[in-house]
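Note that one protein chain of the assembly has been removed; the remaining protein chains are unaltered in position.
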Amino acid sequence: MPAAQSFLDRFMLLDLFGGLGITFRNLFKKKVTIQYPEARREPSDRFRGMFRLDEERCIKCTICFRDCPIDIIYIDWHSEKNEETGKKEKVLDRFDIDIQRCMFCGLCEEGCPTEPKSIWLTTKTYELASYDRWDNLYVDMDELENWKVRPAYTDEEIA
Amino acid sequence: MSEPAATDTPTLFDVKEMELNFGPQHPSTHGVLRLKLKVDGERIRECYPIIGYLHRGTEKLFELHPFFQNVPHTDRMDYIAAATSNLAYCGAVEKLLGFSTPPRAQYIRVMLCELQRISSHLLWLATHAIDIGAMTPFFYCFREREQILDLFEEYCGARLTLNCMRPGGQPYDLPIGWLDQCAEFAAKFDACVDEYEGLLTNNRIWKQRTVGIGVLPPEVAIDYGISGPMLRGSGVNWDLRKNRPYECYHELEFDVPLGTNCDTYDRYLVRVEEMRQSARILTQCVEKIPDGAIMCKKPRVIKSAKETEVYSSIEGPKGEIGFYIVGDGTAIPWRCHVRAPSFITLQALPELVKDTLLADLVAIIGTTDIVLGEVDR
Partner (left out) sequence: MDGIREALGDSLFFSGFSPLIKIFIVMFVLVLPLVTAMIIIERKILGFIQFRTGPNRVGPWGLLQPAADVVKLLGKEDVIPREAIKWAYLLAPCLVVAPMFIIFAVIPFGPAADSDSAPPGATMNLFVTDINVAALFVIAMATLGVYGIIIAGWASNSKFSLMGGLRAAAQMVSYEVPQGLAVVGPLLLAGSMSLVDIVNAQREANLWFVFPQILGFFVYVVAGVAETNRNPFDLPEAESELVAGFHTEYTGMRFALFFLGEYGNMVVISAMAAILYMGGWMRPFPNVEALAFLDGAWLPGPLPMLVPLVWFFLKILVAMFIFIWFRGTFPRYRFDQLMELGWKWMLPLALFNIFITGLLKLIV
């Protein structure tokens, strides 16, 4: 009955009612929104977030510095004679990362030859926004090693 | 109002055309595309796209870094389909350096790319629908896209700018349980597409807005060098996955949907069907994926041969995305050019929108599925 079919199509607005039906069904479906500051999404294990550095493990090879596609890692080191062992060792003077420009590609972590890695991004920390452009985002060695919880939002800021 | 075309001073009513700057800050130019329009009422007489607002010199950046460091830069060209850009670049570098990817890595790549194709098409559908005024499909599409991004995050740790491939293979193996999640997603994805289609495909308003709009005859499409769903919507059977199989596509079964009327509606149908086919490919990949290495054996020192040039392309969600790389015997490309499908599709825009209405312009920009990051590079 193509004639009846085309009549139905044309005048009964079935297509429109079908669409209305779909939206109406969804009216009662479970909501998918995550209520952000109260409920947080747990990042996956491989999530590339904020850096962490372990100076002890670092062998000062500067591969991370060379692997960085946008050159935001700054490393200075010098040799120093260890008093106890009497051997010459490399000592880090500076290990800075300009996180502002970082694109979290993870190449520095991938290049790191130590096992386990001396620099890694799988810290599941992703809240790096700050109110000030120069705030918190040029990170030096101490901070890379010792940051506890980022970001340091106060309760008022969340509210 | 507008500059008069004639030399003599016009009276108020002599002015027939008005110049309209559409963008770069306009809700539906999908980024920072600027169109200089000459409109007569609502009818567009002339359209002149102006690009470059998102130019970041990516091609030049490629010349500054060794082959391996350039992968993150490719993420940022077509930022809603990073995996396919990665694959296109890695494919070109592998061709240049003579690497061959292990089969498991190939399967992983294909899965990532098909997921990426689905997510790119979902984003396209979402924005296209919202351009034409349907608000809800946007959220429906994003619900599924979110799941895909979760899968990406599980695999490589990033959701958008994936950086998930390396020349020669894959940086990581699949996490435990990833394949099951992927299969689960592919299995229930069809029902989701049904939902979008229920809202749009038969809807008379959607049809009125898209059927016969932006007709791109196959000859014209070929002349412009347009590829991807735009070309297939015009009925030209050209899909690099079939016609020039790369990775493991020759082992997989899928259909290439084709349009007949060359219009916006057909391109919509083609892309929706492509999403279903991608889900089909995913299911097959999950079954067929072999065990084994994920990275090929690489020489200690990586250098291209002197004065070599390669061109390698793959079928991205938006069309043929290709990399042309010239090596000069060092570890750094001497020149790298990107054949960006969005850029080429954009060339046809003035012709498509000529003498259409302003509302159609929005529909046509939507159907071309351009990403300005890729256009400007």
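Letters A and B name the chains as they come in the text, with residue numbers starting at 1 for each one.
Here is the rule we use: a contact is a pair of C-beta atoms (placed from the backbone, for glycine too) under 8 Å apart; a residue touches a chain by one contact, two chains touch by 3 or more.
Please read all numbers here as calculations on a predicted model, not as lab measurements.
Listed by label, the shown chains that the missing chain touches in the whole complex are A, B. From the set B:Asp78, B:Glu114, B:Glu274 or B:Asp360, the residue in touch with the chain omitted from the display is B:Asp360, counting the whole complex.
Of the candidate positions B:Leu33, B:Ala88, B:Ala134 or B:Ala158, contact with the hidden chain is made by B:Ala134. Residues of subunit A in contact with the chain left out of this view: 16, 19-20, 22-24, 26-33, 35. Not every partner is drawn; the one left out touches subunit B at residues 18, 20, 26-28, 41-42, 129-136, 138-140, 143, 199-200, 203, 205-206, 208-209, 357-362.
Here is the rule we use: only the chains that are shown with their structure count from here on.
Rounded to whole angstrom, the centroid-to-centroid distance between subunit A and subunit B, based on C-alpha atoms, equals 25 Å.
On the side of subunit A, the complex with subunit B involves touching residues 13, 15-16, 18-19, 21-23, 26, 32, 43-48, 67-69, 103-107, 110, 121-122. By the touch criterion given at the top, residues 65, 68-73, 75-76, 136, 140, 143, 146, 150, 153-158, 161, 163, 171-172, 175, 195, 198-200, 202-205 of subunit B touch subunit A in their complex.
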